[in-house]
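Partial complex: the chains shown occupy the same locations as in the complete assembly.
Letters A and B mark the chains as written, and numbering starts fresh at 1 in each.
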Amino acid sequence: MKKKELCQIVSQEKIADQIFELTLKGELACEMNEPGQFVHLKVSDQLDPLLRRPISIAAIDQQRKEFTMIYRADGKGTNILSKKTTDEIIDVLGPLGNGFPLAEANLGDTALLVGGGIGVPPLYELSKQLVKRGVKVIHVLGFQSSNVVFYHEKFSELGETYIATVDGSYGKKGFVTNVIEDEKLDFDILFSCGPTPMLRALEQAYPHKKVYLSLEERMGCGIGACFACVCHTGDDPTGYSYKKVCSDGPVFKAGEVVL
Amino acid sequence: MKSLQISLPGLELKNPIMPASGCFGFGREFSELYDLNLLGAIMIKATTLEPRFGNPTPRVAETSSGMLNAIGLQNPGLDKVLNEELTWLSQFDVPIIANVAGSLEEDYIAVAKEISQAPNVHALELNISCPNVKTGGIAFGTIPEVAKSLTKKVKEVSAVPVYVKLSPNVTNIVEMAKAIEDGGADGLTMINTLIGMRLDLKTGKPILANQTGGLSGPAIKPVAIRMIHEVSQHVSLPIIGMGGVQSAADVLEFYYAGARAVAIGTANFVDPFICPTIIEELLELMNSLGFEHISECIGRSWNKRG
């Protein structure tokens, strides 16, 4: 169930250039059952910045009632967030949205997890849960350059992991799609989160495979009430049919919505 | 809870707090979070004759203490609103104020006529002030004669009292309010959003796909207060105030300005529990200030009692 809770910072650490790993403690953690869901964070008690920020859940530890996020301190809100320290309190709304459908991956299947930039984080919890279910995971993670690469080792512990950087300063040079082709990676199911062009490329490359994509869109409410985050559905003769990224997504089956 | 009860044309409210149109959908999402029966009323999302998809995304952008939206009146259309949304809402003991929008006079009239007959719709809110729709629309909210004529025609067909929602994007808000009073409206709701824009630092282009959007949130509260203060002294119609309300203190500020009830928009995104929270805090705040009934606060900024 969705809850609003004042969660305490367990730890916040810079793990790459402008990239922060934030772990919070809260009862909320016990409601987090699907990897790929997100939380909506209020980064300030004041009226500016006003809106919450949507951030994916990157790891869940229900026993300790903790959950972890990884985010880039980019604009105003995330910069404020990055200055908070242990024991400070953050107002969290979540968990929100629908995550990756674990049940679609069967025991013994190979799942390809493809992440780009700050789309990588939700794949970490996904990978952990897939591994736990006996699914073989392969990770292909794309970043701009070496200074913003994170979690290489953590992903490697769970399965084969390829890193691509646009400038070639770390791992393979190029895009994640290049890596998948070059390495001739085969899979039964593909899960991805990252920039829209990447998602679009994956959708087009594997029209006959099971492909699940996690989308991003600017949000107001985060719970499905304001219609800020809608997208057109894939097969829609009327043009009126829509899905909301926040409450129908953020994860959609490839083809379900127009990227 | 007697001290929060208040009546307006068509509306016997257990308390004066209601979510503003477009910021609460048709209530489904919030019903998962709290009991909608707690609310004084619900202003549902703008309804048009035909379904509308609305504008391309991005549809929202943040501004200092505010936000811009250009949803573009996305809604499932009159039929679905009647048959699915209002029917679903009828399980709650909460009066519904139906926000009616359109591009042509005929559209407004057709929607008003039908939707006003739904048993749980207790009032209409004529949305003549949406800044995010290209065709028509804007003239209704900015030319007094046009507003008056529309009000009159909608009044003729409506089975329930008609409130008209004022746009703040006008030179003379009192003139608009008077024209609408002359048109026979039962009440006013104010204010809708100010027209605004944000440009992206990197691309130089508007952040909103629609370029401009409606500015809401605390940033616009002083504009809303000033307009309600002025209008409430010049027309005798009851006013439902809105624009940047985030707290019980803000609610009282709208009352002092001259409002008889208060709607909450953007704050629902900041805190989805804001409406029931404010209802609770309002009682405490009134107590601490020595008010016995919320009606004592109406127009305190200008009336003699104050």
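Simple rule for what comes next: contacts are C-beta pairs under 8 Å (C-beta built on N, C-alpha and C of every residue); 3 or more make two chains touch, one makes a residue touch a chain.
What you see is a predicted model; the values in this text were computed from it and never measured.
Stoichiometry of the full complex in this file, given in the displayed chain labels: A x2, B x2.
Here is the rule we go by: only the chains that are shown with their structure count from here on.
Chain A and chain B have CA centres that are 36 Å apart.
Residue ranges of chain B in contact with chain A, taken from their complex: 22-25, 28-30, 32-33, 45, 51-54, 57-62, 64-67, 69, 71, 74, 76-77, 217-218, 246, 266, 268-273.
Of all residues in chain A, those touching chain B in their complex are 1-2, 4, 42, 47-52, 76-77, 91, 93, 217-232, 238-240, 242, 247.
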